[in-house]
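Quick one: the structure is below, questions incoming.
Complex shown without one protein chain; remaining protein chains in place.
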């Protein structure tokens, strides 16, 4: 059934940490149980259609480097692409994939033609999914590549673009529902500005709020059971993107009363570009009750653009999965590899190798994080550090039973002079290093 | 009455753009009317006590460079400092100043002693203020320098530190009110974390919310008429600061129902460190209804720490004052120079020169911005760009009278294919260059 | 003769600072004399063929936005492009242009075909240049866009790529000479690495040195009178580029004995990406004797990639031209606009407006810098600051006539305790603000 694109490569299996086979898992064992669930259930891996099958290898200074038999504009090309994609999913044994409409079908001459083509491919996907058991983690609409979106989609100065984007999202949610997608993602790649000189930020924010509200209403109406997710990113392609980071998205959701309807899909690379660590964004989303899903990759800290590399730094990934586990783990979300091969990695097997390395690193991170949780390696010291807040008086403060002047009066009355205690950062860093 | 610190320098006067006198204003003419108000009323300049009188010139690799007669730990030193400060205010002719408790009085051995010392200085200030007519733009408490705050003030793991900070803020608000301060500022220099490994971010956020609520309640109770302001900063001294930027503060205020009680004091340097332009932060605060006041300085874009230089780039400052004017101008807020001399600028006259240059640059920026507004240089094209949203159908969308599927249906029915229009960025940049 | 692409726009003329005509110069008056030369002679403006005529408006998240009649792969398209290019040069009245081989002719199926096509266009250019009087500031070879260069040109692991690049450079120098080009530029966009894991940096450095030596030898041999220029850039597209900045290029030139044969073409945006100010790179190149030419643009300080905007911040540009003038001004070099329209600036007139704004800002910067030089506004204080080094003893130290122990002995003998003097930074910044 295989397309032959990957030659005679056999499905990737777990061979254990001593294997030197580049096409085997050394750490990811799908059915190994960790903290009461299998690794497959915990990690919920998904392959990203765009990077893996649609990206030609270009960068701002050079064009296509990849030679793929499916690069072309016809529906036949789209089907070959789908065939190879499901080959790869099967070879890797990943349970999920994710896609934009633009990844899977050639753009039509009109909206109607584009929509019809997506329907054709969706039906083709249905067959493939049934055949392979691979599921859809999330669907999304590409509202940024076509020149019609150059000045934004929902936030465009032209209401016709808003309408076009709305129609597109409606259709993509329909298709996502049809395919059993567990989430629907909005990444506002052009929802922002190039220059404030031509931008009415207040108005555009209202447009974005209205667009999201309509989207949420529609999803409910049609009985879409998945989660609506916003994916924050600070900039690139725009100078400034409205969904800058988790904190910004939270304020936006609160403003439009959507904080219980919408969650976030957090990408490592986007966190880095916003000046945050990945674990910060995860911990914050969890604290705010809007943690949804992750785009797992690695951004070069020293390149100021989205490098979307396959992840490989296990100590950092451990801290990320530690926050995922603290947040209760994924529900509808999962680990989507929003990662692309370096443009010099030309061989078909590189597509497998990139994912294998990423999956193994995730597995190591998950297992290390799980052991830290089992050992209360960090949570024990944390509880001790804040123990003072368990006193009745401290609780009364937090519960709103004390006024500023009451607290102030006590400081004078009791002549309070707090004594600093060591924060033990190096100790805790060494503790983490026992696990990674 | 002068202390003599500034020698025989006379009050700084306006001499016009052709003056080469380094101790004269070339652009700032306090009583010149711009857009219906004097420049003094528009700009509401304030000198920052800490940088100008308390900072010794140290940096992470070197100690004190400034030689000031008032450097010392006694109350007499504090009075000499106050004398020189009011000399400088008078020489410059600025209407306002700002201070932290720690800037103006030596720390006492106990909370009570520190408080009593502040009261003594406050009384001394009252006399000076009456004598000179200089007013207090805002007061604030230093909750970050003393080692007791090393792990945060309101967000400290130790509730005793929370209490100590609460007592301090209470007293500083009392003093601010006593001195007729028009705002009270909270900058959470240590409200953040060094490492997530020892931090319960969710809990600390609750502490911060409670602290702010108590502060707002107290200010109301005592009849403080000024505005409570939060000053966002992304990091430094901490790895991560909770009041990261305007958007983050907004989400926080919404969460605790304080978005109508608290506004923001936006600093150019902090905006830059958060990855934003100053005008972005101003425009956003205005869009969100929380614009309050500004800390005017200049951060080196290429130094990753708070450089707090005196501002001098007029084109950039023009865009900032343009946003201030669009937001309706300052009400209780003003232009505080949160700027310090470079540590090699040793001479007393350098203190004047730094402020003079900054004030002149602000004046140029203000006047250029005012002319852009009078000419509708930017607002005209802006209105035209969004004109499509004036149609009945577009308004219906924004007003919540259309569903996603209704909009989608129209796209198909009308075969909408939006046509991009030029964003005219270079044209608008050239327009701005006609004014600066 | 005009192509009609720019409609009925007339040649852009100087209308003075009060003009509000977006298609007129307000500051650039080609024949106005400044410091003994006309502005045209000082600034030596050049239009960059690639950004202005070859770039389709794409970015990493979106494709073509510009609609140009010459976009296509035929030689006829190339000729239309040339026609419009010379229309633009003439409308603007710029004396120079710059190009890569790949900008002006479609790639052929073989090296020979590509070369032959370039020859055809070169001949076409010759006619156009004669007709319009426009000259060639510099030519260069595109050794980075084609996939054959994905792992470098001179520094490729495959010697065949080195050879191909060598043949290309040879031919481009031939064509540059044929067209009377005043410089030849090498920008090593792929001369660097993506990962050290697969890179032999020492070997690649040798390859680069050898390539440059061969190039210099060839240029001499054929009697090319222009200057060979290297254009530093720290990264992008690669993770690390070998010609990181001016200091790095200097060390490289010294290593291969080429410091008297090769100079640098310094780009504002590349300076910024390397963590330097533009004026720093200019001043350093001048101090090292390798200053050649400039690529004038503006990089967004807060976007970590090459934004290549048209320049508009006059205060910053003044400091740049101040360094150019201090270095003696351009000889063979000039001001090349390595700047592109924002991708939303779709209209033909935007191409003119972008250049007009940039040229006017350059003119303002040049004039301000010239007046600072005439007034010794900065050089006077500078001389005074270093006056101590004019003493006989200080000169003896610098001239190598004192040993460390002799100097040390004098410190003890004379009990030297140096007294710091104010660096007057704010004063000098205010002085500059008198000129901009």
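Some notes on this structure:
Going by the order they are written in, the chains are A, B and C; count residues from 1 in each one.
Following the convention adopted for this analysis, a residue touches a chain if its C-beta (ideal position, glycine included) is under 8 Å from a C-beta of that chain, and two chains touch if they have at least 3 such contacts.
Keep in mind that what you see is a predicted model, and the values were worked out from it rather than measured.
Note that of C:76, C:158 or C:374, the residue touching the chain absent from this view is C:158.
The omitted chain makes contact with just one of the residues B:160, B:204 or B:306: B:306. Seen from chain B, the chain kept out of the figure touches residues 57, 59-65, 144-147, 149-151, 189-190, 194-195, 235-237, 239, 273, 300, 302-306, 342-344. Residues of chain C in contact with the chain left out of this view: 110-112, 147-148, 150-151, 156-164, 166-167, 169-171, 194-203, 205-207, 210, 213-215, 217-218, 221, 234-235, 240, 244-245, 247-248, 250-252, 254-255, 274-277, 279-280, 283-284, 286-288, 319, 323, 378, 381-382, 385-386, 388-389, 391, 393-394, 397-398, 400, 402-405, 407-408, 410-412, 415-421, 423-425, 428-429, 432.
In the full complex, chain A contacts the hidden chain through residues 20, 22, 26, 65, 272, 275-277, 301-302, 310, 312-316, 341-342, 344-347, 350, 353-354, 356-357, 360-361, 420-427, 429-434, 436.
The rule we apply is simple: only the chains that are shown with their structure count from here on.
Once the centre of each chain is set as its mean CA position, chain A and chain B turn out to be 36 Å apart.
Look at where the CA atoms of chain A average out and do the same for chain C: the two points lie 40 Å apart. Residue positions of chain B touching 2 or more other chains: 275-277, 420-421, 423-425, 429, 432.
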